[in-house]
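Have a look at this one.
A protein chain is absent from this complex, but the other protein chains hold their places.
Chain lettering (A, B and C) follows the sequence in which the chains are written, and residue indices restart at 1 in each chain.
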Amino acid sequence: MYWTGLSPDEARQFLANKDKSKRDKRISLKEAVQKYVKDGDNLGIAGFVNARQPIAIVHEIIRQGRKDLTLSFQSAGLAPEYLAGAMCLDPAKNSIKRMELAYLAHEAFGISPLLRYLTENSLIELEDWSNYNMSARFKAGSMGLPFIPCRSPMGSDMLKTNRAVVQDCPFTNRPIMLLPASHPNVALVHVQEADIYGNCRIQGPLFTCPEIAMASAHTIVTCDRLIEHDDMTRYPNRISIPYFAVDAVIEVPFGAYPGNSGGLYYYDEKHIPEFRNACEKFRKGDRAPLQEYYDNYIFGVENTTEFINKIPLSQIQYVQKIEPGIRLDAAYTVLGS
Amino acid sequence: MYWTGLSPDEARQFLANKDKSKRDKRISLKEAVQKYVKDGDNLGIAGFVNARQPIAIVHEIIRQGRKDLTLSFQSAGLAPEYLAGAMCLDPAKNSIKRMELAYLAHEAFGISPLLRYLTENSLIELEDWSNYNMSARFKAGSMGLPFIPCRSPMGSDMLKTNRAVVQDCPFTNRPIMLLPASHPNVALVHVQEADIYGNCRIQGPLFTCPEIAMASAHTIVTCDRLIEHDDMTRYPNRISIPYFAVDAVIEVPFGAYPGNSGGLYYYDEKHIPEFRNACEKFRKGDRAPLQEYYDNYIFGVENTTEFINKIPLSQIQYVQKIEPGIRLDAAYTVLGS
Amino acid sequence: MAKYSEDFTPQEMIVVAGSRTLIDNKVVFAGTGLPMVAITLAQLTHGPGIVPVFEAGAVGPELSRGLPLSVGGSRTTYKANYLLGLNSAFELTQRGFCDFGFIGGAEIDPYGNLNSTMMGSFPDGYQKPKTRLPGSGGASDMACSCERTIIIMVHEPRRFNEKIDYITSPGYLDGSPNARWRAGMAGQGPYRVITTKAIMGFDDETKRMKLIATLPGETVKSVQEATGFELIIPDDVYAFEPPTVEEIRLIREVIDPKGYFVRKKIKE
Partner (left out) sequence: MAKYSEDFTPQEMIVVAGSRTLIDNKVVFAGTGLPMVAITLAQLTHGPGIVPVFEAGAVGPELSRGLPLSVGGSRTTYKANYLLGLNSAFELTQRGFCDFGFIGGAEIDPYGNLNSTMMGSFPDGYQKPKTRLPGSGGASDMACSCERTIIIMVHEPRRFNEKIDYITSPGYLDGSPNARWRAGMAGQGPYRVITTKAIMGFDDETKRMKLIATLPGETVKSVQEATGFELIIPDDVYAFEPPTVEEIRLIREVIDPKGYFVRKKIKE
């Protein structure tokens, strides 16, 4: 048995020694990535397909360059696609070594061109799981358990190459899967609202964000807006991630753009295909559009503010206008600077 | 291996065949107990010690009389104490056969006199677990898993008499406990707010209420107030128990009295000792005060309204006044009749 | 006005067939794309009480804010009756709360096993597939743990194979008695296969795929010719009732007016 990221005993030890105090965790995104994301790390990517993907964090990682990464996620789209694109363009600066995944594609927007490119050319190593498997692996990690049982996908070929173990249940004598916990080195999480200590209030589906944050050794959170701590703790039942599971919190409006951040902005149905088409062209041998995309939107900017400034305002207003999600709780005060 | 309540495979089968439609589930408490609570059942008792205990449901069970019950709970106080008192007074009408428990007492109000009486006289069978164990056993049941692993209390004598199994983890080779799921026949749950379909919004600690409701074959919910369905679904992230896990919903104001219902009323520091002292006297050989308590407050009334009417209004107003919990979400409309 | 539509796409036909297969008041775990359209159509016709479940966390929402582009998007959450995350959705399913699940794949075998992971040689070629597909997502979990599954496929011979390259979502495995039970699964397995050409089920005994009905314009022969393995052809195969004018109107005007899913090429 091998572990990627931390083993359960290492993860416990690491957390036991960690400073869990309630302190202001604001820091720049640049510093957060410098401090917490290392070459060779296992990164837990939060969100679901293209909703609340940690796009701002991933763009910053790409600007700084990180190598030999393992990416762990259930269903993701843009975040691993961006990292894959960076690897395709310059593997000496950014590279993915391995993915532990359930699904990488873009649902209505189409398949992932670069997953095809990287795997069909054997440039990365894969470990396939189901959505429930990856979710439950993060959950086991967040619970401090070395494994968690699961009934699916028993009978699937996934079990022939991944690390799941099938045993007979000692109580029912029927076979059951045991999934090893996942403890990424760093969780990359985007939420709508956080306070300066790192408490997060997620609107809409939680996906696997709390589990990933609590399973990982470190957690970087970007939020569309920072709110007053008192407004956060006024509704303690609505806090999705407690502050002591978070190491760095950065206010990055549109930090999940061009994906969906429930209650704030919908998928950008123009920009996602723009990026995906450049990836598809790369897969088919035309490198230029992808290089141009990165030069323009990632390497050519300092941060997400500059990235968003390159998108026509009307396009941004449109994704805000059509966002149909539950509006955020009325009770908050945006934190002044 | 034996199962109390339903085995995991029976519980799955039962639920697969069950009507999960969204329908008005209002019914009288009398009918709900008649319909769902049978002699010999395993009852999952929600709440925690004397907070949100299903007192109204338990009083109705006692009025109707049920025998050979198994009670499953983590930490409870008044609910099992009331059932124990009924058994002490007339075991031909009400009886407990077995308890699967972590703790039965009343914290600041003292130990459970009738747990001592029943066990020291060997009148019931016990299976001891920890709070986390019982909580995790309900959780395994709610997750559709036959067991769940757990690290505590490894090394304890509890493992010598309960059904936990210790195995070496196939990933770390360290020993770990496996806890069998608990699937009670009926969950007894009190919440602050529900809608007519059974959706529940719990305020304050959830205890293990969602897990017990979702693990059980049937669930009876009493609520301090019914609210409009639209007010419930306006905040879907705050729904703690979904309607399809609930079979019957009954509006019973003060359904957890004399215990605490967060945001509505605090512990009654007069009435709880009044009852507990009667129990203590029974344990020491004086039966009359307990008989009198039951004749007055349980058998002498038809329902919780009549029970509450026997408490001085000033005493009720006081437990409302001193309740310090988070006030309930402002956005609700109490459902008219 | 005629009762039946005379102008519909294969995708619309699948949606209509999927919708009619659903039963009112049942809990249906919705995959992305056509299943969402089919569920909404059923809700607007014979099944107003159908309860949709989305793997990202939303349970029982109203689907009245536009067709979701993703099972994790905001449009799945409006007036939901429960809203946590992936673990809670799959736990509900494992527990037995989901009566039906809608799944798909790139490749299917006679026992309803589906491949949505890779084309190529497995296990030796796993790290260098001929074609890499998106992966399981939640389909394999739904295949195992929903009480019954409804499979949606494009009907082409290369997708219907006696042996598939990789079992992502288990059906009846090798078709042996109680194969699913013995493997440890919770649900009963595939119920219907709905394609662009036919409605199929599975033989009670052998668990092999059998033809139930041919879709408009198809015959038993044309369906068999489009299938890469031999179908069981019972005597009572019937012609499926074509989409009604009203069903097509609902799909085009109410449910998917932008044609996100029903006018696109079906995705693998």
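Criterion: contacts are C-beta pairs under 8 Å (C-beta built on N, C-alpha and C of every residue); 3 or more make two chains touch, one makes a residue touch a chain.
On a predicted model such as this, the values are computed, not experimentally measured, just so you know.
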In the full complex, displayed partners of the excluded chain: A, B
Of B:Glu125, B:Asp230 or B:Glu274, the residue in touch with the unshown chain: B:Glu125
Full-complex contact with the absent chain, from A:Gly65, A:Pro91 or A:Pro236: A:Pro236
Per the touch definition above, residue among A:Lys22, A:Lys160 or A:Lys310 touching the missing chain: A:Lys22
Where the missing chain touches chain B, by residue: 47-51, 74-75, 101-105, 107-112, 115-116, 119-122, 125-126, 128-133, 135-136, 139, 150-158, 160-161, 166, 174-177, 204-211, 260, 262-263, 266-267, 269, 322-326
Residue numbers in chain A that touch the chain omitted from display: 11-16, 19-22, 141-145, 197, 199, 214, 230, 232-234, 236-237, 239, 242-245
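In this text, only the chains that are shown with their structure count from here on.
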Length of the line joining the C-alpha centres of chain A and chain C, rounded to whole Å: 28
Chain B residues counted as touching two or more neighbouring chains: 144-145, 234, 236-237
Residues within chain C bordering two or more other chains: 58, 77, 83-84, 94, 145, 186
